[in-house]
Structures are given as structure tokens and as C-alpha cells.
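All protein chains of the complex are present and in place, except for one that has been dropped.
A and B label the chains in the order they appear, each numbered from 1.
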Amino acid sequence: MEAIIILFSTGIVSLFIAMTRKPILVLLTALIGVTVTAIVMSINWYTPMQWVKYDGIETDYFTIIYGATATLFSFLFILIGYSKFSKEVYHTGDYIAILIFSLCGALCLFSFTDLFMFFIGLEILSIPMYVMAGSNKKNLLSSEAAMKYFFTGSFATGVLLFGIACVYGALGTFQLKEMSEAIAAMKNSSALLQVGMILILAGFLFKVGAVPFHFWGPDVYSGSPNVVTGFMATVVKLAAFCGFLRLFQLGFNGLDGFFVEILIAVSVLTMFVGNLSALRQTKLKRLIAYSSITHVGYALICLLVKNEHTPAYLWTYFFAYGFSIVALITVSMIVNDENDDIDRYKAFARTNPFAGFVMILALLSLAGVPPLVGFFGKYLVFSSAIEQYPVLIIIALINSGIAIYYYLKVILTAISKDDNAEKSTVSPLHAIVLSISMFGLILGGFVTFWVN
Amino acid sequence: MSIDLIIYLLGGLTIGSALMVIISKHPVRSVLYLILTFFLISANYIMLNAQFVAIVNIIVYAGAIMVLFLFVLMLLNLSKENEPKTSLLVKVSALISGSLLLLVLLAVFKDASFLSIENEVSNPNHGLVQNLGKLLFTKYVLPFEVSSILFIAAMVGAVLLAKRDKNIIE
Partner (left out) sequence: MTINLLLLSILFLPLIGAFFNGIVGKYLSKSIVGTIATGVMFIAFFLSFVLFTKLNGPEVYSLFSVIQLSDFSLNFSLQADTLSVWMTMIVTGVGALIHLFSMGYMHEDKGYYKFFTYLNLFVFAMLILVLGSNYFMLFFGWEGVGICSYLLIGFHYSDEQKGLANSLAARKAFIMNRIGDLGLLIALFMILAQFGTLEYRELAEKMSLADLSVSTWVMFGITLCLFIGATGKSAQIPLFTWLPDAMAGPTPVSALIHAATMVTAGIFLVVRSNFFFEKAPHTQEIILYIGLATSLIAAFIAIKQNDIKKVLAYSTVSQLGFIFVSLGMGGYVAAMFHVSTHAFFKALLFLGSGSVIHAMHHEQDIRKMGALKKYIPITHITFLIGTLAIAGFPFLSGFFSKDEILAHALHHNFVIYILLAFSAMLTAIYMFRLYFLVFHGEFRGSDHQKSHLHESPLNMTLPLMILAVLSVIGGVLNLPSLFGEGISHWFTHLLKQTDGLAAVADIHLVQSKIIILMLTASIVTIVALIFTYILYVKKQSRPVEDNQLTGWSKLSFNKLYFDEIYHFLFVKPIELLSELTHNILDVSILNKSFYKVAYAFNHSGQLIRKWQNGIVSSYLLWMVIGIVVMLFYYLIKK
């Protein structure tokens, strides 16, 4: 709760500071605010602050870990995007504030205890994203992305709300605790509840971009400004996953039977569609979009396994995934190509050895090559489910194999020789972010062990 | 005339006018049907003993937002030529899947049991602004306040998207 208040104030203050027309001040305010948020959250770990009490929000360890991760990634994305934000002096504050507001929504999703907060959190998370997707007004694709995201997103929200209404109709409460008690007390399952859950599940699958609710993903990812793409792929996805996981686990006592079968089917479909579509992509952000769809397929496996470690595994997975995205988005900002063609990265690793190195690390981590952090994420998720769903894991492994092809293709492009290649300039902020993500990629595996 | 009959009649009318919103060819007519739909929804609210929500619904949606919609539509100067063309295949499949959804939902809800929350609805003071305000500032103060973040974000976003930037005009 404190964290949300501090973040919200940071956003407001950034908006006002922006009136000075000095982007650097906005940046500093935002960074300080986000850092303070992170500090407050980590204090909460040891001594829970309870000066504002409300039963719509509850802080537990997972809230803090997820919150800290989302805050860290937001911090990095604000840093990455600063070079773009600062070009439009009039809007610097808007961009940064909107990202921060979206993060507020994410924090709500990490800690809600009733469906009100869940829904509001989800909307706070999404609406800024609709806006940010279209924030590059010079680019038609960006506007298109915003429109598509908004249309499909509102449809999904409608479905979700319908689902929530059905669940309320069946259970008569919005409190997660009371919901789970009511379900436990139910003798035979109610059709209304089940339909509500299916519709909520549909909303969830849309938010994370699973097949067949994934279509917005590639279009929106490739149309949005790079930073927004990164933010959507990491923070939004992490928040949506965590929020729905919380809802399913605390509110619906976990998913089983029928839902497990649906999730397995969706997971397999998602992996294949994401991977196979990615094989022939020629644009980096579209590739990232499809690869993120595939990763959603892997992460869905987490939801199938009912044990107390599930949130930790899910967190590990997205923690690992996030660093790769941060690195790739930074690289795409450095290259700064309108068309975003992968060919544009030819000889990138030769002209910019450090950035190229981090980029290769990021791709290898996405592919799940040990000892990079991506390997640990995959390993934990797969190993947790291998006993219950061996066939699914084998399919997931096959897909990991397919995925290596397109990651390696990008790597090969980056290290190939090209005499005409020019050296791109790396701004200090980007260098810092690249170093951080490099450490994350290499040492992240140990952090995940420590947290687990 | 029993209460039930009124409720079913209102429900049918609401669905019918909502359908008309989609079916109508002319956008202005669509908007008018939409306004009608909102009024009918408000009538439903009143039947549910939620007077305040019903009035707010009329003021905000039917009044403010819909008028805005009308103005926008008139300014856009829509004509037949630039109407987007959807292929027949999409239309047919949309029709099929939509009706399938309806069918499936009907099949599921056919024997679904609804919780009855009779005693709360039957209280005539239940939907008054006083009760609502009390709830909003006590039990549901957090969602109420947190939604301010949503509105701020939406406002900032609207400004961001709608503002004319000099460099774009050039």
C-alpha cells in the first residue's frame, strides 16, 4: 500500500516537474521515486508497515519479490527510454508518469485480496499501455497498434467482467477468502461459477497473449515504441500472470480437472504457434513478440502444478526472461532503426563488441543455455511439472529446440562480417543498463536460487 | 401485471435495442439506439432498486458521452465510400460463432442456480445515494481511491494522444 502511494505521488510529481521543461529533472524524480518504492518494499519484508489498513490489499513475501522485480524492470525501462523521452520535452513527464502509473496497477495485482482491486489493478495496468502503444504519433504503425490493442483489450475486459459477474452470481462475494470458502463448501460444482471461471480464464489468456487470444501481441509489440514493447513484455506480463495466479490459487483453490486440460491444450498450441511463426520473422520486435508468446506457453506450465513453490518458479521464469528483454530492447534502441529489420543488426557484435556480447547473452538466455539465468527459469518450471505431465514437458523441450533456430539466426546475423557496418553510439545510460542486464543474465541464476 | 413480466419485457427491449445498435447501417442511428439502450439499462437499475446508479447512468452515459459521440460522428462526415469492407466469410463466421456463443451460454445457464440476495434488494432505501456514499467511503474506500490513479492515467493519456504537436503538423 505504501509503495503504491509513493509510486503514485512520484508519477504526479513527475508530471509537475515536467513543466520546468528539463527532462533530466523528471528522470531524476522518477528514478528516486521508484528507488524509494523499492526500498519501502524491502523494508516491508522485515517489518510490515501497517499504518494504512484495508482488506483489499495484503502484502506477503511474493508481493514483495514480484513487486521488487517489476520495479527493477520499470526502473531499467525508464532509463532505456530516456533518450527517446527527452527528445520531446513537452511530453517527457507524461511518458514517464504513465509508465509509473502502469506500475502502480502492477503492484495492485501483486497484492489484491478482492475482485474490486483485481479489476481496478488490471485496468490501471492496461489503460496506460493502450496510450503508450500509440505514443509515437509520427508512426502510423504505432497508432494502429494502440487502436488494435484498445479494441481487443476492451473486448477481453468485457469478457472478464462478464466472468466476474457470473462468479459473483454463483458465490455472492468478491473477497478471495470468502470465495475459496464458498467453493470449498459447495457440494457439486455450479455451472455459473464454471462459466465465470472460463470467461475469466479467457480474459487471462488474452492479457498474457496465449493462443488463440494472442493476435494482438505481434501487431502491438512491433508497432509500439521499443521501450513500451519491452515494458509490455516484462512488467505487464509478469503482473498479469501474477494477478491471475493469485486469483486462481487464493480465490478458486487452484485449477484442476477441466481447466488443467484446457491449459495444457492452450500451452501446447501457444508454444507451437509462437515458435513456428517466429521462424521466418525478419523484424526483431516481431520476433520478440512471437518468442514471448512461446515463453507464455512455457510459463503456463507453472499454473498446472499445484504446489506452494509455483509463484516462486513463475517469478524465476519472468525474472530470467525480463533481463533478456531489457538487453534486447536496449540494443534495439542503440541501433534505432525505423523498420526494425534484423538485417540491420548485421555485424553489430563486431562494431559494438560489448553491446553485441550482451545481446548474444540475452538471446542465449532466452534459448535457455546454461549457465545463463534463462536456463534456471526453464529448468525450474520444467522440472516441477515433469512428473505430473511428462508428455507436455517433452513437447516443451522440442519447442525449446525449435526456438534455438531463430535465436541463433539473430546471433549469426550479429556476428557476421560486414565491411560497411558503422559503429553505433552507445549512450552512457544504455551502457549502464547493458551492464546491469549482463550481470543479471550471468549471475541471475544464483539470485534465483537464493530467493527460492 | 406482475413484476416479473415487466422485468422480462425490459430485458427483451434492452437486448433488442442493443442489437439495433449493431445492425443499423447509419452511424447516427446507431448512436441513437445506443442512447435508448442506456435508458433501458437505467430502467433495469431502477427495477433492481438502484436509483442512484440509474440516474448517474443517464446523466453520464446517455447525456454526456453520447452527445459527444454524436458530435464526433457528425464532424467525421462518414459516407458510404470510405466504409470499411468486411469480407462475407468474416461476416458469416462471425454470425456463426456469435450464435454458437449464445447457444452454448444458454445451454450452460439453462440449469444454473442463482444465489438469491432478496432481502437486500427488497429494502427500498437500498440504492439511495446515502447508502452508496457510506459504502464507498468505508468498506470500499480503497478501490474508490485507487481508481483515481486510473482516471489520472487515462486523462494524461488522453491529453498525450490528443494534443497537436508542432513537429507532427510540419
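In the analysis below, contacts are C-beta pairs under 8 Å (C-beta built on N, C-alpha and C of every residue); 3 or more make two chains touch, one makes a residue touch a chain.
Keep in mind that what you see is a predicted model, and the values were worked out from it rather than measured.
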Absent-chain contact - pick from B:I23, B:I59, B:M74 or B:A94: B:A94
Considering the whole complex, which of A:M1, A:V34, A:M129 or A:A278 touches the chain not shown? A:A278
Hidden-chain contact residue, picked from the options A:F8, A:F77, A:Y130 or A:W216: A:W216
Candidates A:Y168, A:F206, A:Y317 or A:Y407 - the one touching the absent chain: A:F206
On subunit A, residues whose C-beta touches the chain left out of the figure: 147-148, 151-152, 155-156, 159, 191, 194-195, 198-199, 201-202, 205-206, 212-213, 215-216, 218-219, 257-258, 261-262, 273, 275-280, 402, 405
By the contact definition given up top, give the residues of subunit B that touch the hidden chain. 86, 90, 93-94, 97-98, 100-101, 104-105, 107-108
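As a working rule, only the chains that are shown with their structure count from here on.
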Using mean CA coordinates as chain centres, what's the gap between subunit A and subunit B in Å? 30
What part of subunit A is in contact with subunit B in the complex they form? 4, 8, 11-12, 15, 54, 56-57, 88, 90-91, 94-95, 97-98, 101-102, 104-105, 108, 116-117, 120-121, 123-124, 127-128, 130-132, 134-135, 137-138, 146, 169-172, 190-192, 194-195
Where on subunit B is subunit A touching in the complex? 105, 108-109, 111-115, 117, 140-143, 146-147, 149-150, 152-154, 156-161, 165, 167-168
